[in-house]
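Just one protein chain is left out here, and the rest sit where they should.
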């Protein structure tokens, strides 16, 4: 579906174009075309390929979806693949946006996500003096919008981690903790996948030799790279923390199990003592003088109670009960 | 066994050659020869060596099999070793294909695999304008076909992992889970071996200084490298997940064992109490007034039942039963 | 809040400036301006941006806070972000200081920390011959002050680790040990985050190609980098030690649990033997001659005591009791 | 001990030399000298140092033994240290061979190993046209012989690993498995040590700037490097598998222990029930009407048997027995 197809001249909106006229505007000096597609049909993509003269391999990648985030150069144009991450009812939904950026055009193709970039276009149009910088700035604005949307995702995951950490030394919560840690790790790996691959490629967009499209906006692209580094470092640190937390949880499980074993065994010992004494006085020997005594029974009960209490007190003192 | 031996001119099939005529066609301008062998005999390989003037070290590697995936330059020709992975009745079968590509020839040698490349030849012949690009394009088409066949293998392994993950928090499945995780890890390592070594070498086929054979097809070889990166990243992530899953499984085993211990010990305690009471009233003291009482026995049973029930209720409340 | 705003000439304090006059002094030869802000308002930052002609992206980073430590070049000026770490009542507090350093100015902005840099200014002013070196030296002095304050933080964490290590083989301390290790790891990761990112960037400030601001002070910036390396190596080594300590702690828990299980089971066995003997002599067979014997009962008690003692002695010898 | 000392000219064996004449032949055009020593005395090494003008540091390394595998350049000559690995009665024996290779000489010194290189010399002498290439080819042939002997060692270790893996899910084998895994890991680390260090250095022998001795044989040295990579990758993968296997083994131990605990506790519960019932009917209350019944005893036995059977059936159904 074509969302927008607009030509700009000197930073100002010139005209809304029908698709077939795009190629006419590409040659006009100081002019560039900015097209936005969403879940395009093969036909629409093919029309774009013809109008912008896109490389077939890039178009193929754009039509398949499920690409790895990347930045590729085809001659003097750039092909950027980014992942869109959004929360849909507690689950992470992965979409994709690919951007083709040439000297005088930007084509963005969005798939499988409800996030749109109308705000980016509005903000760009409201600042003609920066929009004058052309396709490079638009590419930056789109990338910046995508990357900025990773931060709230990261925050949700980090606060989930903190909430798990608060419960990690709570007794009896280990089963739930480990399930949450495992689920969290999977989500972090998805974010990591979106970020680290893009981070690696974003290093090409500033520094010594950069594609012509980005040449005038290097500090901006370095800024994107810096944001990605920040997310990446925090994701790595969270993953490392999860690893430790799983190990610590295992220790806690073992410690708790040991405590329960001790307590149960202590009670078992107390009853075993009582049973042993009772068994002895239950023997059928003829000459057991204490059995004839008037106070034999209460005394026996007393002995049993004393022995049990003594054990209880010993175990209590050693912290087993 | 020689499957095919064809000379092409300007992208069109010229003639099916006998092996001994190959060298005659190598010097014709605009001409290239494409030979496909399968499980060749030493004699066949030696004939190829003579006709194409192949380097003895490369021919030795091709005749031994079980090579590491790699790309090597010998003068102006390339020697590519790739692994073929296919499912044979639930098990992974590893085959091998080696490709010799020179300025005007391509020789592919397949070993130990049922996958053939007739489709590649057909597709190339149906597009004469790309086949005109010569040996470099054919090399790309062969590599692309091999790499594309890794994707379904990866998908099978990933869905196996997902199926294990669904069962990882199910009680009593830990033995089976760990066996499946271990078997899956072995298969992933095999895929990893096929992919990561080839990925490393494929970086030589595009970028700054490339072999002459690939010079005109750099975006295509970059595309292969990109596909390999994608598989590699997913394999790495799956391996990482397996590592965590094994650790989580160990935690689950320990947790479950703790639960069972608690339950059994709780029942043991209930019976121990009953036994202790019965033991006491089984003692043979002469003066145990309750033994004479009319309702002594039912009362005793009541006491035993109450004590047991109380314990049962306590354990229930603490979640041990 | 503006803390200080002073112009220097030839290493000597020239005059305290109002903010609006800053730009006048920037053009005077041999002159540089050194401004210190603390938790600035957006207005104050904007005034600075205008006076020093700072890059908008850098100002944005400075106004947001919570940046990753980094060093960035904008034209001929440097933008440095560092984290301040201080102890507030046993907890680590993270602040931030960003420094803008150009050929003839230094602007430091401090956030969320009680540490101030008045001592740095005093020391610099007391040594006019080094202050003459200008903005580069002031940048060094500020960075050096920040980095030097990491050392006491590291020492506290290392002595905490040593104190945990002393208790790691003490019986019964494993729960506490693991909580302390986990808390310590989190603090070390924060220090690591502050240090390792800055270390990575500090490599840009000396060596082959350095920013003009640092050109005359390379050994000084190498010294900072060396200090950071030292902290980083020790943090890494401590993190590694914590990982081992967690694993060792898990082993100790398992060993201790095993010892307790052995001891309890040994006592259970001793009582079980007593109960079994008592049970046998409690049977109601008519013809049990030993029951009629005068010394049957004491002998039975003797047998029970001997069997129990023998077991006790055996268990003692095997180290179970 | 001097094994061989021969001068070659144009690829053909010229003459067997006494040691003192070596230097005379070094200056003859098209001539090179190939000497093989075994466990040499200091005197023999010193003679070699004088004749070939070897660097004292290299000679020192050669005389000490127990060096790390390496390749070092001294002026226009190469000094190569390799480890020899052989099986002596089920144990790995480590020997060492060092090779000095100059423009017109090769000196190999073997220590502490029974493997000899006579086959290498024979094969070289039987192919005069390759031997004509001189010292570089001889160096290659020696290195190739050493590296080729690593493959059978690797195969033995890999089949040991496979044999352990087959037993890893077998009940009751965990103690033996872990001992074998540990022993295997030690042997793999020795092989890894021999291979990975040499692999790292072998990269110097082909590619952009290579020592003069190797200049004409680059594909050959690349082939050695490729073989080393192959071994190295397989060793790494085996080590990784061992790590996982140890963890899996630990899980299996814990699972098996849990199964045994369950089974024992189940039997304990069955007997505890029997004991509790028996205890109740063993109480001495006067009014226990069932005790007077004719069929009381068989009924009681029936009750006890039923309760025990019911428990047995419950436990069986839950898979505990």
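Some observations on this one:
Chains here go by letter, A, B, C and D, matching the order in which they are written, and residues are numbered from 1 within each.
Here is the rule we use: a residue touches a chain if its C-beta (ideal position, glycine included) is under 8 Å from a C-beta of that chain, and two chains touch if they have at least 3 such contacts.
Nothing here was measured: the structure is a model prediction, and the numbers come from that model.
Contact with the chain that does not appear here is found for just one residue of D:111, D:185 or D:230, D:185.
For the chain left out of this panel, the touching residue among C:94, C:265 or C:321 is C:265.
Touching the chain that is not shown, out of C:11, C:211, C:279 or C:296: C:279 (per the contact rule at the top).
The residue touching the chain not shown here, chosen from C:13, C:149 or C:230, is C:230. One chain of the complex is left out; on subunit C, the residues touching it are 168-169, 219-220, 222-223, 226, 229-230, 233, 237, 240-241, 244-245, 247-248, 250-252, 254-255, 257-258, 261-262, 265-266, 268-269, 272-273, 275-276, 279-280, 282-288, 319. Take subunit D: the residues that touch the chain left off the picture are 55, 57, 67-68, 70, 72, 74, 172, 174-175, 178-179, 181-182, 185-186, 189, 193, 197, 243, 246-247, 249-250, 253-254, 256-257, 260-261, 264-265, 267-268, 271-272, 274-275, 278-279, 281-284, 288, 290-297, 300-301, 304.
In this section, only the chains that are shown with their structure count from here on.
Subunit B maps onto subunit C through a rotation of 145 degrees [Cα fit, steps of 5, range 0 to 180]. Ranked by distance of CA centroids from subunit B, the top chain is C. Averaged Cα coordinates give subunit A a centre that lies 25 Å from the centre of subunit B.
Residue positions 247, 250, 254, 257, 261, 265, 268, 272, 275, 279, 282-284, 288 of subunit B each touch two or more of the other chains.
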